[in-house]
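Only one protein chain is missing from this complex, and each of the others stays in its spot.
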Amino acid sequence: MEKKKMSKTTRSNLITYGLVIACYLIVQGMIAGDMMSNLMQGLLVPLCVYVILAVSLNLTVGILGELSLGHAGFMCVGAFTSAAFSKATMESIESAGLRFFLALLIGAVCAGIFGFLIGIPVLRLKGDYLAIVTLAFGEIIKNIVNVLYVGVDSNGIHFSTKDMMALGMEPGGKVIISGAMGITGTPKASTFTIGIILILVTLFIVLNLVHSRDGRAIMAIRDNRIAAESIGINVTKYKLKAFAISAGLAGVAGVLYAHNLSTLTALPKNFGYNMSIMILVFVVLGGIGNIRGSMIAAVVLTLLPELLRGLNDYRMLLYAIVLIVMMLLNWSPKAIELRERYSLKRIFGRGKKEKEA
Amino acid sequence: MSFLSYLISGISLGSVYAIIALGYTMVYGIAKMLNFAHGDVIMVGGFVTFTCVSGMGLPPVVAVLLAVIVCTALGMVIEGVAYRPLRNAASPLAVLITAIGVSYLLQNLALLIYGANTKSFTSVIKVPALKLAGGALVITGETLVTICSGILIMICLTLFIKKTKTGQAMLAVSEDKGAAQLMGINVNRTISITFAIGSALAAIAGVLLCSAYPSLTPYTGAMPGIKAFVAAVFGGIGSIPGAFIGGIFLGILEIFGKAYISSQMADAIVFAVLIVVLVVKPTGILGKNIQEKV
Partner (left out) sequence: MALLEVNHLNISFGGLHAVDEFHVSIEKGQLYGLIGPNGAGKTTIFNLLTGVYKPDEGIIKLDGVDITGKKNIDINKAGIARTFQNIRLFSAMSVLDNVKAGLHNRNNYGTMTGILRLPKYFKVEKQMDEEAMRLLKVFDLDKEADYLASNLPYGKQRKLEIARALATNPKLLLLDEPAAGMNPNETEELMNTIRFVRDEFDMTILLIEHDMKLVSGICEELTVLNFGRVLAQGETSEVLHDPQVIKAYLGE
């Protein structure tokens, strides 16, 4: 490894990791010093969930350049597969740490596989159509989970979409998922520390992917599909890869989310289209394609309404306005022109000269 | 008889979807954007009618008229403020995300004003029910009015586009904005009118929807909006008869899905149809093919 000259991207990545670690240390210090309310402490794990979701969605929206409105669906897959696993193996696997680790792998891999399978038809579409189909898949996943009954007995695993009786289990069997009632009694294994570690892992995967051969191929497809094909880049392969990794990481967030609750149900609020939109707001506010930005946006937009009492009622309204204003300011050709004309850099006569020096 | 009555309520729901889908398809065909907030304009129409009838005691006809006026103005304002500045944005995602923002804004404004509780909507339709086969088959007045409105609106819209100058301008803009501009068509005005018509239709759909299913929340419009888009895609986006056929088909599919398969899975079935249609024939049953130029 060359250490003489650290490249700009390496430095930027280190700042991102450092920021996460610094936040962790500050929060730990505040908890130790008894400076954090219980309410705030309860927010820490959800905050980690949102950060992971925002970073993983940015891989699809910012790096791959496709608008996905079904991200919560992948989170749902990760949450339910991992929680079902944890509940089913509560007795057979004694070590809670090992159980959580396996649940994590299962949640991530299942969500990734779903991402891959859904990606095959979805990624053939473009723009608006792709967005609406991802939304459709997200809703379908949520609907199916709501009618799914799963039980385990000595004969193996039973599935049904009717009711608990239809599982036809032996008397000693255990019901894992009971339809709209979801999963109850998932071991509460998620902690803030685990959340931070998972954020770091997510960042490590996404940032390293972006700055590698695969990342270049993915961004090349985003910037110009036809040119990417003309230089021999397999568009379908790299789109699917990015989409599946993004889904898998949403699954990780789902695992963290599921193991933070004693009862897991698939509601419109947590796994529906509204959740997907909320994640999108984080990505848009943080800057499409800006990984660190989406992380910060997730934290700020979650904490701000909590910190400013009374603002909570206006939270969603605030999100909506943020979304519209950010888009208008960042993407309207007129706004861009104005910004360039009155940019601080130009006013102070820097910018270009700096680069030439 | 139950099959027939399911079919009729399917056509009734389908007519509402069709009216919403007509607005969607016009806007998509001309502005080339997926107006996510279209469904929420339906909800606004519902709330305006609700306030006028239940709150101020105005006669239903006035209420409906007011709803149409408010929604028309709303549609034009949304287009002018939120969408027009992004029409030439570098990324087509920009305007879509903004539309999602507008949808969110409308929902949450309604939430602040009216609260999350379900409002019971008094039907504004005073047409007596039709009893057939000695009372075994009852067609409600709402159903009759909804189906008739759907057909009427489709006919009017088709005539409007074929026979009027504005309609022809819309066709021209949907084909090629640049060329239309060169021919002296005011593109901004044409798109604005399209949004006005689409939103007026949404208001009517809102009143019909709330009359048939008399419960109103800030989220009332979201799902029908998305389903109407599915209908528009199914029929081939940009096509007026396509949107109508798609709407009716989707309504029947949803009611049959609820009746014969599972009430919880009805939405999933509708979305599955969308996915199959888009994957097998992305242009819908009556749509046109467009190829990217290299």
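The first chain written gets the first letter, and so on, giving A and B; residue counts start at 1 in each chain.
Quick note on the criterion: contacts are C-beta pairs under 8 Å (C-beta built on N, C-alpha and C of every residue); 3 or more make two chains touch, one makes a residue touch a chain.
Source: prediction; values computed, not measured.
Set against the missing chain, the residues A:23, A:164 or A:205 yield one that touches it, A:205. For the chain missing from the display, the contacting residue among A:15, A:98, A:120 or A:227 is A:227, taking the whole complex into account.
Checked against the hidden chain, the listed residues A:174, A:188 or A:216 yield one contact partner: A:216.
Mapped onto chain A, contacts with the missing chain fall at residues 1, 8, 204-205, 208-209, 212-217, 219-220, 222-224, 226-235, 241, 289, 355.
As a working rule, only the chains that are shown with their structure count from here on.
Distance between chain centres (mean CA atoms), chain A to chain B: 32 Å. Against chain A, the residues of chain B that register as touching in their complex are 28, 33-34, 82, 85-86, 88-98, 100-102, 104-105, 107-109, 111-112, 222, 226, 229-230, 233, 262, 264-265, 267-268, 271-272, 274-275, 278-279, 282, 292, 294.
Those residues of chain A whose C-beta lies close enough to touch chain B in the complex are 61, 65, 67, 69, 121, 124-125, 127-129, 131-133, 135-137, 139-140, 143-144, 146-147, 161, 180, 226, 273, 277, 280, 284, 288, 313-314, 316-317, 319-321, 323-324, 327-328, 330-335.
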